[in-house]
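All protein chains but one are shown in place.
Letters A, B and C mark the chains as written, and numbering starts fresh at 1 in each.
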């Protein structure tokens, strides 16, 4: 496998369309998951990625509560309280599944055996720091779950999020202001208006959706780079 | 369970007989294994203890190569190369057995879940230090196996050995001269001529076989104590 | 030692002392030993430290135990859930302490307690709030956090089947924390759906060997 994070492809500006919908973002992430990968999809929006993996992709889904080869969400007649995903949603089992306990499941994750995990985020820094577990609000009940293990465990960490908050604040930032989940752990950021690669030199824009690179760079308060066609 | 190591019983001198044979030593050890104990028997002489556990003793044998509820040595028709004990001897499986890998097996041991292990020894010190893996001879190929894990892992460590070498040197010593297997780990020492309890105050003689206490104390260069009938 | 087969969950939790650290299995409701927790509520022990992935759902189980003021301290990874209103209230009122532990670190600290590991270095949480005040060390160019074992006085777990030696098998993702918690407590109590004869479980498929189990009780599964 060649490592797609090593040398970014030339920038593509998709200006004939608007920002990606949630499902288009999920499809965009799915396109970057190599055949046969072992993948953990975080709770919430990243779960949608499963719906966009083509038949025969050979992708094996891990759920950190102790299973490989997890199938789609259970339909009415299939619901089994003993078979849930990390979001506690009833799911199904595919042929070739395996069950294991929590220490083994997180050993698998922490030991770097998962090829990719896809996570949501409040903020990602240009250095790849991730903040996705805690808003830092004083009255919030903090809860971390497996977020910190996922952030540092997988071979490649993909973040999937809208690029701006509802209030218009950028979520790709020079430094996270929310409490961190992991330091320097993010490899790619898939958003509605652009896809970023995070590397030693910071954030490189791979493509934009409905916005030219220069406008994007202007809206974000982060140093960006781009690879031009040569 | 009351802890038999806490207050030694009064000394019994068996003077109407000679030293114990190997099988009598094994039977003596077996007598001190409570009903339902989980026990690991070291390679060699300690293996004999299994032959002296009464029917219905409910003792479950652990073998550190990954099994609980190990049965007796395999007879001709029963030999299965996949089923061996820690001494690499073909054994059998009893109903209620369980198999596990080496990390789990030694976690069980190191985590203090085995009630008793019975080991051979080159030397035991009055402070309970054990030397049973290496003579220290310069041309010896060193090999330790699971000895150090067994020595520190079980709730109680019983040593079974002759009290003197063939040359007549005591094997219960003020300080071990052979390289140590574990520090302060031995609880009981079962020998052909006496049984010792090792505690904070050193070695207490529980019983002798064919030798009066005073003669034993004279032959051993170790401070001993005894509990008299009150 | 010998496994005790209990007649009901109340017998199974008898003797749990005030101030105990109780490990409670389950991830959400999967693998949650609901009958044992209800019995613990009846049993009355208080001042408990409860170690569990979550901090109760709705008004039953752990939530009921919390609501009755029996829990001094929760050690968990994900207390906040859509229906964790009891914990949320007590936490905001300052009536329960919380030690928040990343889920994998929680599992590994429990394993360490069961495996006789004195402490371990993990990269999880390095550079975050949850590593504040903890010792760190650079190993192979990466910051690691020193983590210590979590040992329980009691573990309450749920499994699918037990044999009369206490060997356990689980079912699907209900396995979760049961096997590690079973190794990490002085007294381990398992509720199971069925107790089978010795020899009825496949020795290759036993997940928790009976050596870890002290008490077993068969409960009728909720319909």
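Following the convention adopted for this analysis, contacts are C-beta pairs under 8 Å (C-beta built on N, C-alpha and C of every residue); 3 or more make two chains touch, one makes a residue touch a chain.
It should be emphasised that the depicted structure is a prediction, and the values quoted were computed from it without experimental measurement.
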| item | value |
| --- | --- |
| From C:53, C:84, C:103 or C:122, residue that would touch the chain that is not displayed | C:122 |
| Option touching the unshown chain, where B:69, B:123 or B:181 are the choices | B:181 |
| From B:47, B:63 or B:204, residue that would touch the chain that is not displayed | B:63 |
| Absent-chain contact - pick from C:68, C:92 or C:137 | C:137 |
| Option from B:22, B:80, B:175 or B:214 whose C-beta touches the chain left out | B:80 |
| Residues of chain B (touch criterion as defined above) contacting the omitted chain | 63-67, 80-85, 88, 93, 99-103, 105-107, 109-110, 134, 139-149, 152-153, 179-183 |
| Those residues of chain A which, in the complete complex, touch the missing chain | 1, 34-38, 58, 60, 62, 68-69, 93, 95-100, 107-115, 153 |
| Positions on chain C where the hidden chain makes contact | 108, 112, 115-123, 137, 139-140, 142, 144, 148, 169-172, 202-205, 207 |
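FYI, only the chains that are shown with their structure count from here on.
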| item | value |
| --- | --- |
| Shortest chain-hopping distance from chain A out to chain B | 2 |
| Pair joined by more contacting C-beta pairs (B-C or A-C) | A-C |
| Chain nearest the overall C-alpha centroid of the shown protein atoms | C |
| Farthest-lying chain, centroid of Cα atoms versus that of chain C | B |
| Chain B and chain C: spacing of chain centres that average the CA atoms, whole Å | 35 |
| Between chain C and chain A, distance of the C-alpha-averaged centres to the nearest whole Å | 30 |
| Multi-chain contact sites of chain C, meaning residues that touch two or more partners | 111 |
